[in-house]
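Apart from one protein chain that is not included, each protein chain of the complex appears where it belongs.
And then chain A:
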Amino acid sequence: MLMVLGIVLGVVIGVLPGLGGANGVAILLPLTFSMDPTSAIIMLTSIYWGALFGGAITSILFNIPGEPWSVATTFDGHPMAQRGKADEALVGAFTSSFVGAIFAVILITFLAPVIAKFALRFGPAEFFAVQFLTFASFLGMGRGSAFKTLASMCLGFALASVGLDGVTGTLRLTFGYDELLNGFKFLVAVIGLFGIGEILSSMEEGLSFRGAAAKLKMDAVIRTWRQLPKMGFTFLRSCIVGAWMGITPGGATPASFMGYGLAKRFSKNGRNFGKGELEGVVAPETAAHAAGTAAMLPMLTLGIPGSPTAAVLLGGLLIWGLQPGPLLFVEQKEFVWGLIASMYMGNLVGLVIVLTCVPLFAAILRVPFSIVAPAIVVVCAIGAYTVNNSMFDVWMMLVFGVMGYFFTKLGYPLPPLVLALVLGDQAESSFRQAMLSSQGDVTIFWHNWLSGSIMTLGVILALWPLVSMLFNKKGDDAARAAA
């Protein structure tokens, strides 16, 4: 019962932009103090699963990612909705989330201690290597102009560096404005770039979401499931990427981007990605959920939270007097296995709940555009406001909206910008920490096989467009004309 309640709450939280899984769990944490630890953690993890599912809904329907990790889902999910396949995209997203999560849970069940040790090997150099690889994969795999990708990514980094510098505590790029002290928040940018930008383009086209309002068929679930077995490799690849990123802990957001990038690179349908390919929904969702679930592992075994939400859950554990770490498995067996069991059950129940609601969600698209458009603006404004409780963010959201519109029109890709904004701070601080520990020696990134191989792969990917440009100048021009 608690589980159902938790999941429904979680879906609501996931759908509302600005209220993320971490916030949701934090807000509801006090409610669970009166419960015993096992039911409390079941409730909280259920909210977490719900939020993971919920983030996909708005991404697909309105191109507004409710959660950072659903940004990659919008790339193909929203085009699918525009082509009248919203129901298939939703079913695909939910199912693949489920597969990813279950994969990670199985991993946790059997490999917890072994993996925990592996996670300890990750220092700043390894972190930077992973982040570098994520960025490089955009340069290497992106379509269109590599220089526009690069410019857009750098702008993201620049925006990320605004505010308090995490390493030395100096103020950067604030020019004396107090509002800039906290820097640009990722969610504000995303809500503006994707949400408001999308509204502007839809208004310009005048087409509204009419294409999205296709006939609803109740057999969407079966129809979609029939297509899924063909994507076995995509599933497996995303599961592995996700689980690895969750444990290391890279988190669900880079995992979803990597899952998408890899699928785009290796899939037979890779060329159609971005135009509404089911595989493009499946890949990031599977990876994000595998990562989101796997993030619980380092939290339980080492007390290192793999994601912001896991960090809040960790706080909860401590409040209940449970000390996470290797001893938790010995001393609080009941609790740990209760939690693991709840992961299986929670995902299963969650899948059933969201699947039965697919027609309901898809029906939202049949609401006339002149209602939906202002309503989305309102929801976006609320979302932007709640991030920091400041009106300044709402204004920024409008600015980002205009920016998003022009960038999309001119072929500047938005995903690299967003990704740089999310990971910029982390990447910068791990780079600087690594540099500090090596006293400025760049070879620290190749000091062991782990970070070395990741870095090498990243460098190859980053230089890929340059190489292919030299070999094939015509092809590049054609690609640009097509974009």
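We adopt the following convention: contacts are C-beta pairs under 8 Å (C-beta built on N, C-alpha and C of every residue); 3 or more make two chains touch, one makes a residue touch a chain; residues count from 1.
As a convention for this text, contacts and distances are computed from a predicted model.
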Answer for the undisplayed chain, UniProt naming, from "Tripartite tricarboxylate transporter TctB family protein", "Carbon monoxide dehydrogenase subunit G", "MoxR-like ATPase" or "Anti-sigma factor antagonist", is "Tripartite tricarboxylate transporter TctB family protein"
Answer key for A:236, A:375 or A:463 versus the chain not shown reads A:375
Which of A:235, A:431 or A:445 touches the missing chain? It is A:431
Of A:154, A:240, A:341 or A:459, the residue touching the omitted chain is A:154
Where A:236, A:391 or A:460 are the choices, the one touching the absent chain is A:391
Chain A residues touching the chain left out here are 12, 16, 19, 27, 145, 147-148, 150-151, 154-155, 157-158, 161, 165, 167-168, 170, 172-173, 175, 196, 199-200, 203-208, 210, 368-371, 373-375, 377-379, 381-382, 385-386, 389, 391, 394-395, 398, 401-402, 405-407, 409-410, 412, 428, 431-433, 435-436, 440, 481
